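Okay, structure first, notes after.
A single protein chain has been removed from this complex, and every other one stays in its place.
Coming up: subunit A.
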Amino acid sequence: MATLAITKDKGGVGRPEGMTVISAAQVVPLAQLKAIGKQAKLDGVVVADLLSAMAMHEREAAGAALAAASQTERTSRRKTYETVAELHTERVQVFEALLVKLQLPALYVSPASRAAHFLDMGLIQGPLLAGSVDARGRERMLLDVAWLLAEQSLANTEALAGVATAAATSPTRTALVKAVKLLRTKAATLKKLRALRRTSLVAGTKRTKP
């Protein structure tokens, strides 16, 4: 079961950096983070932070897709967004399972996760400007948000594949390779958003009857 909103009650843990304060009992020790990179000859802290950021991105993307589904006035789009939301949620599960496999908490929130959360929130809050665009523009805005988040998901998968390739033979590498394989299985659905956006934009430019 994927967790879309991380809270203390659900087991949220993290690593404070700069301005953030996290109670000692909820701080993941650096040694635990470093350990995942040891055999793989990677920087364990960077890998852990990257995975947690990618997981956070999938959570935000799932929320954005659900929000788009509730806001769109087009039935077919609603179904697409719901499917995309399910897919992002499945990807959250993949990342949470990967973190656990690497002996880290599933709900680890790194400084990089906070940054990913913030960047995605910028997109998700796009509909706050819905009052100065027409109905078609609002639909385009919703689609753009879902598409941009999906594009990042696809790019994250390939980046993760690169990390797996760079890793030395180790349980960490094995786990990364397996996760990438899972993440790639349903990439086609996310890629469809790119095609849908293209079709929608082209259709929008065609002159309507006077």
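Assume a contact is a pair of C-beta atoms (placed from the backbone, for glycine too) under 8 Å apart; a residue touches a chain by one contact, two chains touch by 3 or more; residues count from 1.
Just so it is clear, contacts and distances are computed from a predicted model.
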Query raised in the report: One chain is missing here; what is its name in UniProt, given the choices "Ferritin-like domain-containing protein", "Ferredoxin", "SRPBCC domain-containing protein" or "Ubiquinol-cytochrome c reductase iron-sulfur subunit"?
Result: "Ferritin-like domain-containing protein"
Report summary line: Among A:A40, A:A62 or A:V94, contact with the omitted chain is made only by A:A62
Query raised in the report: Of the listed residues A:H117, A:R140, A:K178 or A:K192, which contacts the missing chain in the full complex?
Result: A:H117
Query - Hidden partner chain, residues of subunit A it touches - result: 4-9, 12-14, 16, 18-24, 26, 62-71, 85, 107, 109, 113-114, 117-118, 121, 124-125, 127-132
